[in-house]
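The structure is given below, and queries will be raised subsequently.
Missing here is one protein chain; the remaining ones are kept as they sit in the complex.
The chains carry the letters A and B, assigned in the order they are written, with residues numbered from 1 in each.
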Amino acid sequence: MIEVTELCRTFSKGKRLRRTEHPTVTALDRVSFSVPTGETHGILGPNGAGKTTLIKILSTMLVPTSGRAVVAGHDVVSQTDVVRRRIGMVFGGDRGLYDRISARQNLAFWATLYRVDPRRVDARAAMLLERVGLTDRADEPVERFSRGMRQRLHLARGLVGDPSVLFLDEPTVGMDPVAAREFRSLVGELRAEGRTILLTTHDMGEAEALCDRVTLVDHGRVLVTENTADVGRTLGEPQGIDIVLAPHQSETLESLSKLPEVRSVERLSGAHAFRVHTEPPASVETVMRWLVDHGVLSLQVRPPTLEEVYVRLIGKRGLTV
Amino acid sequence: MSFAELPTTYTLRSWTVGWVIRLGSQALFFVLLGRLTGATGRLEYMLVGNSVAVVAMETMFVSATAVTERFQGTFPLLVVSPANMGLVYLGRGLHWPASGLASSFAVLSALSLVFSSPWHWWQVVLALPLLVLVAVSTYCYACLIAALSLRNVKFRTLYPETGALLLTAFCGVNVSTSFWPEPLHWLAQLLPLTHGLEAVRHLLNGGAASSVLLQAGLEIGCAALWAGLTLLLFERIVAAGRRDGSLGFS
Partner (left out) sequence: MSTHVLLAAAKVQWHTSIRAPEHLLVLATAPLFTLIFLSVFRDTGRPDLVANAVLGTGLLGIWFVAVNVAGGVIQNERWMSTLELVLVAPRPLALIMCGRILPVMLIGSLTLGESWIVATLAFDVDLPVRHPLLALVALLVTLAASACTATMLAALFVMSRNTEMIQAALSYPFYVLGGLVFPLSSLPDQVEFTGRLFYLSWAADLLRDSVTRGTVDNAWGRIATVAGMGAAALVIGVLLLRKVSDRARATGAVSLA
């Protein structure tokens, strides 16, 4: 459904005074990946990694410098018009809506633009409002809406053309947790309908909850594309061992924490449950053998979470850039 | 603080190119209208009126400055600062009457030259202190309008535009205040610009010094009146804003 091959995009920096040479910034550097029909695919990466540039190219907002992108079977550069009819675009933040008119009027306008039969425009707007739970407020001007409501309206807007591919560019950014959760459950429904969804996000929890597969990008390059569930197992070394001790094993705990391979022991919420962090991570095996020898029977090696993989691959750059 | 903003608000080029064209051509437009009527003295009458009115137009920009403040979110910070809100505002936009004074003087001089007006150049120079007076009084009025714009940000362009046009219509800019029905005529006596403009007319037409001074004194009275009203309004706005929370949002 989405096929990206060796996609590059550079921007010229600074003022365009002369058409001669000027320094360029590479936003995308030979990016390749593909998203099969019906998949929800996450693009993860820090600010400035090239996520938004990628979405802009795929949604025909921007042309690539080189490389090729095919969406819904059509090239985004040469068959722009066909692509546009098949896609929906939703971006985060609270912009991108006509503030002074009502939610219904917003949707009716976009429905006409997306070639909905004029006789069915009103019905379509009503249906979408119902779907995103805005029916009660449908005739109020959008400027009175909360962030979460605006974002739901944005999603409805992206759906007016009944797109087979939906692009969500950091859709939950700046939302409060409850609103973000509602929004995610809406995206979950769309996923269940078999739409292909490409989602960029910073939020690893969101990616884990929604995405079948994820692609990690940084500095405009793809670091990895992997199933969300397996990304930790394939990539990272184990992050720790979760254990449950019997009530009489308090001495074991003490000597465990003195092992040279053990960096720290963290108390978990359950009774007598602990997480053992090893140093270096490869010494997990040594520690496991020690635990078994000391009669610890409940133990489980924990693969790194998506967040830990992200932090390891990308470092803490996300915080500073 | 306010004069520090002058270079950023205006680069010299955009100042001359943009606003002198805008305000100068506005005065020119009305002068040409006066010429069209063919009535004796009407061109000169409207030339003086509209040149002096330029200062009123420009001081109205204090509304824009005030509203920008509100959008930047610095407004609540000003409210909680230990200074008097109204005074802070009167100080914040002071560069507008200053530049308005310069524009007005430039337009008056240029148009006098172009239309070879009967008065001497030194009379125009002597009018400067009177223009300062008009700058001050219209600025006090403009600050009141800025306060209204702050209260009702939606009307931020409506208030100053209408406020300026009211002065142009009724303060003796194009027709004498006595042209209008009695109530309007009396209202004009309380508005800024009316007496200051009258003083400039007396000066340029070689009227008696006493009548110039009398009108100047009345203009000072108007300035005081509008300054007082402005300070009062600001106090009410701040008080109301603290009650209903309307000051905080951007």
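The definition used in the following text is that contacts are C-beta pairs under 8 Å (C-beta built on N, C-alpha and C of every residue); 3 or more make two chains touch, one makes a residue touch a chain.
Quantities reported herein were computed from a predicted structural model and do not represent experimental measurements.
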Sole residue of A:T112, A:T135, A:Q249 or A:T305 that reaches the chain not shown, by the stated touch rule: A:T112
Full-complex contact with the absent chain, from B:R22, B:H120 or B:R236: B:R22
Of B:L113, B:L165 or B:L190, the residue in touch with the unshown chain: B:L165
In chain B, positions touching the absent partner: 14, 17-19, 21-22, 25-26, 28-29, 32-39, 42, 46, 154-158, 161-162, 165-166, 168-169, 174-176, 179-180
For chain A, residues in touch with the removed chain: 11-12, 15, 53, 56, 59-63, 81, 84-85, 87, 89, 91, 93, 95-102, 105-106, 108-110, 112-115, 118, 121, 141, 157, 161
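Convention: only the chains that are shown with their structure count from here on.
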Centroid spacing, where centroids are CA-atom means, of chain A and chain B in whole angstrom: 55
